[in-house]
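Heads up, one of the protein chains got dropped from this complex, but the rest are sitting where they should.
Let's look at subunit A:
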Amino acid sequence: MAQATPPQEQLPTPPASEPREAVQPASPADPEPKQPPANAYSVPEGSPSIDERLSADEHRVEALEEQNTETKNDLSALKKLRFSGYVQARYLYQEPQDEVTGAGGFSRFTIRRSRLKATYTGDLAQFMLQIDASPTGVALRDAESTLFIPGTKQQLSLTLGQMKWPFGYEGPQSSSDREFPERSRVVRNMLPSERDRGAKVNGRYKFLRVSAGVFDGAGTDSGTTQDNDKEKDIIGRVGFDLKWIAGGVSGWYGQDLGKLPTDTFRRAYDRSRLGADLQAYFDVVPLGGTSLKGEFIAGRTYGAANNATHLDVPAHGWYLLLVQNIGLNDAVAVRYDTFDPHNGQANTANGETPGADNAVDTLGVVVQHHFGENLKVSATYELPMTQVVAQASDPKDNLFTLQMQARF
């Protein structure tokens, strides 16, 4: 195969009046020095020879290699520190409600989440801090201090700090990974804020997953930064992961101090949850992967503010989610969820307005598209269907959400 001739380097040409000197000196043994070929390099007197220049360049390359190695060594230490984050910016439109109920719909832009997370993972320890900056301020979401138990190859760890409750699937799942803008109604009620201060043990062994811990119990949305009682809540999940199917059962038992209208003084009421979740993944549709996920949660004593807006009230709910990927960048998902805020209590009505504790079913559909690895756009339409009796009617509260999520 013919080899291409490399382009010849242009050397400075001496003035025509100066004598030219060939690069290769004539051997003293030669009686008649040969004339250099017409196309030979010519260099000005005193310039370094090609060998000298090559040698100098080699040294320069070696020096650069050494610098590169040094830089890489410095960077490899920094690789243990990872920054990540995401912003969920939204446009929301809720259909206008009718004159009877009074409240109108809305059309607004909002920043739902803007997270910044720093993680430093060493052999034995991990630091994790996540904050959320919103239009109302900056809040601490996670602050975890983790010890990896030596000899377990980071499969067993102990974490202290503020972290997500180890309960169920949708609660601990990152909001940046979820298809729908918000968690299902049952999870929002039973696991408000999804986080709490406490300590947990996390373990993996083959297909088994175990996570359990002791927490203050009120959650980070409780409005207080310190637990106001000595009762601690025990929360955990035992699960499995067989790649194409995964799931688990979760439990929660604790107590919450509160006062019902019939109580003279505050007393401890049970705060408990039981849950089961299952996720199945299929590769049967030529368009892309398919997943089917479901979760059921039943519990007593729940609510966002101080976790006790429904003191000693039993409730339950579930959801079913179907996701179909279309090619590499698109997906469609449908979710049906239902939540009964008060088990066994009949639905009520206040004139044409349904009771606050009536059960609500919600049907939602979302279409999403990934623009590369950093941007996801989703359009979601949700139809909440509040159960009604007598003259009450289902409020007009269908919601459209257009979300752009940028992450790194």
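Simple rule for what comes next: contacts are C-beta pairs under 8 Å (C-beta built on N, C-alpha and C of every residue); 3 or more make two chains touch, one makes a residue touch a chain; residues count from 1.
By definition in this document, contacts and distances are computed from a predicted model.
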Leaving aside the chains on screen, match the unshown one to its UniProt name from "ABC transporter permease", "Phosphate-binding protein", "Rod shape-determining protein MreD" or "Sodium/pantothenate symporter".
-> "Phosphate-binding protein"
Can you work out which residue in A:79, A:108 or A:230 touches the chain that's missing from view?
-> A:79
Given the contact definition stated above, which residue among A:290, A:309 or A:387 touches the chain not shown here?
-> A:290
Which listed residue, A:60, A:82, A:153 or A:259, touches the chain dropped from view?
-> A:153
Considering the entire assembly, which residues of subunit A contact the chain that has been omitted?
-> 69, 72-73, 76, 79, 123, 153-154, 177, 204, 243-244, 281-283, 286, 288-291, 323-331, 369-370, 372-373
